[in-house]
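Removed: one protein chain of the complex. Kept in place: all other protein chains.
Chains: A and B, in written order; residue numbering restarts at 1 for each.
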Amino acid sequence: MKLGARTGGQSRGIATYFEEASERLALEDGSRVGVIGGGPAGSFFAYFALKMARSAGIDISVDVYEARLFDQRGPAGCNHCGGVVSESLVQLLATEGINLPPTVVRRGIESYVLHTDVGRVLINTPLEEKRIAAVYRGNGPKESEPVEIAGFDRFLLDLAISAGANVVRKLVTGFDWDHGRPQIMTPDGAESTYDLVAVAAGVNSHIVKTLNSRDADYQPPETLRAFISEFHLGEATINECLGNSMHVFLLDLPRLEFAALIPKGEFATLCLLGDDVDEELIESFLATREVKACFPGNVVPAPVCHCFPRINVRAAVRPYADRIVWIGDSGVNRLFKDGIGSAYRTAKAAAKTVVFRGISRADFERGFWPECRNLIMDNWIAKLIFGVTTLIQRVRFLRRGVLRMTALEQQREGRKRLMSSVLWDVFTGSAPYKEILLRTFHPMFPLRLAWNLVAGNVVRTKEQGVREEAQ
Amino acid sequence: MSSAGLGKTYADGEVIVRQGETGDCMFAIQKGQLEVVKHSKDGEARVAVLEEGEIFGEMAIFEREVRSATVRALGEARVLTVDKKTFLRRIQEDPSLAFNLVQMMSRRIRRLSGEIADLRPGSVPRSQDTLALTEAERQIERRKRPDRRVNSDRRTGERRRGTERRGVASASAKKD
Partner (left out) sequence: MSVYNDERVPEDAMHPGPEGHISGMGVLPTALKQALVQPEQLRKTPPCNAGCAGGGDVRGWISLVAQRRKLGLSDASACTQAWNVITEVNPFPATLGRICPHPCEDGCNRGDKDGAVSINALERFLGDWALQRGLKLAVAERGNCSESVGVIGAGPAGLSFAYQMARRGYRVTIYEKQERPGGMLYFGIPEYRLPGTVLAAEIERILALGVELRLNTAIGRDVTVQQLRDMHQVVFIGIGAGAGLKLGIPGEDGAGVWTGTEFLSQLNRGSKLELGANVVVVGGGNTAMDAARAARRTGARVSMLYRRTRIEMPAIETEIDDALEEGVDIAYLTAPVAILREGGIVRSVRVQRMELGEADRSGRRKPVPVIGSEQDIPASAVIAAVSQEPDWEGLGELRDGKIWIHAGSNGALGDGVWAGGDALGLGIAGLAISQGRKAAEAVHAKLRGLPTQSISDGTGAADEPTPKPEYYAAIPRSSSPYRDVSSRLANPDLEVQQTINARAFFEEVSRCFSCGSCFGCEQCYMYCNGGGFSKLQEVAPGRYFSLSLDTCESCGKCVELCPCGYLSARPGLRSNEART
């Protein structure tokens, strides 16, 4: 006691240190991590968490709960999205040492075609290189091509497995807390307790709602109904009609926000985003001659596969708490574009946080949330940009101006591609929306647009020539 | 050429980067092999053969220097370009993105140091141990990419040593 009294100050200091250490929520040797969902967010998280933990010298185990192996054709093995890996994500993954093999990339996309009622224009990359990957999320549509193909999600899940993740092929049907630790329940009645759970369940499964009721702070993201369908056209027809281009439609249809036709192998994927897409909207969209013109004989064939997936249009509220974090679509996502890129970003931010910082709410607040916040802020700008594209959709003379400006840029070598690059980034989701907005502040941009508006609408004689050059 | 697969396809011998040019991007090999060739007044010498999955041209991302060597396709190859802009923008937000590059570069430095030591006059011939080390490293690499052809590793290793020993700048690897 005496000794303790004499060195009182110091020993308290040490005690406090140890107290802190014992209370500090962090992964250590033997920690168990559960991941709900083996889509891109879940696989990226498992992959990075295991890699980073290894480099930090921590021995953790990661269980990824995924009932499906994405090897069934049709919607059952699919995670429902347009299946485009953006130009920026392709590059970032290559930098990470992750290269998508040709079995995964069903088509390398090198250009865009913008379709409007006043004509269309091909937007090429300056490098003329395929840097956008059109992939299947599952193992292809119903009755898909009998060649060796691999789904993107399966590829990533295998990547996670190669990094040491253990896939638990069970559906998660319940979630609870077991003495302050998250617990995952499966339909066979088994319960597993973890030190940390990452929820990567997307927005298209029931489990997100189940988790919501358990944790007062988290609120799942708001969603909208989108429409995705697959048309079987055959490789030759696709090469002829669509090529290695993604086809984007700026059409004046009510409630339509974005529409794209993406060629992949023998199929073309149609992706419609808007204010709750329904059959009426799909019908009027497919009935436009701009769309019909993309199909052989101007006839849209019956799709072999379709779904109405939900997309995240407003971020989840507080996607983290002690020992739990929500990533990918069930957390924060980029508006309309590059959902896989967002999954990569939030998953990696979460992985970095849990390995190098800790797994408490405060740790996520400092390490994980800033990445989410960047996405959310950028989504505000996105809304502004999409407001402008909607305006272009609605106002015909604007369409003429934009089309003309783009066409001229594409046609003339060496000319600064102001409009082309803006459109490219808006449609490919390659650059942050903020950067796109800043680019329109280039002094030449408004000047040139103004001229094209006049030229495109008044100097009608020139228009025909422009369209020809553009295509 | 198949519609699947990313990047740009280069024919045998086609140049991807040229020594002395300025560059603002790096590259990731998607398929095939590339050779790195250094030009000097004596002619040209192959300094390395790059394999599928490897990244090169990364120096241009970090410093404003001209390309230090020429890289061209060895047989048909598919190469993906990574823009400096994309990389630098992202690395502000996520410095760990450089991790894979740093690992790769440190592996290269280690390899080069070993080679320099071998070249020093009077030095002990490269021991089995150092060989074993690099072979072990390569095996780790290979495990990461199971589809990679196994034989090519050893072949390039032999080629490299052959040219170094002779010290003839214009020695062609094919003579080996």
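As a convention for this text, contacts are C-beta pairs under 8 Å (C-beta built on N, C-alpha and C of every residue); 3 or more make two chains touch, one makes a residue touch a chain.
Everything quoted here is computed from the prediction, not taken from an experiment.
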Visible chains that the absent chain touches, using the contact criterion stated earlier: A
Touching the absent chain when the full complex is considered, from A:43, A:205, A:269 or A:330: A:205
Omitted-chain contact residue, chosen from A:61, A:239, A:374 or A:411: A:239
Residues belonging to chain A that touch the chain removed from view: 67-69, 71-72, 74-77, 110-111, 113, 117-119, 122, 124, 128, 169, 171, 173, 187-189, 204-207, 225, 229, 239-245, 251-253, 278-279, 282-284, 286-290, 292-293, 296, 298-310, 467, 471
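Just so we're on the same page, only the chains that are shown with their structure count from here on.
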Separation of mean Cα positions, chain B and chain A [Å, integer]: 32
Interface residues, chain B side, partner chain A - complex: 2-8, 26, 28, 30-31, 52-53, 55, 80-83, 86-87, 89-90, 93-94, 96-97, 99-101, 104, 144, 147
Residue numbers on chain A that touch chain B, as the complex places them: 52, 55, 87-88, 90-92, 94-97, 99-103, 105-108, 127-131, 133, 162, 235, 239, 244, 263, 265, 345, 348-349, 352, 371, 374, 430-432, 435
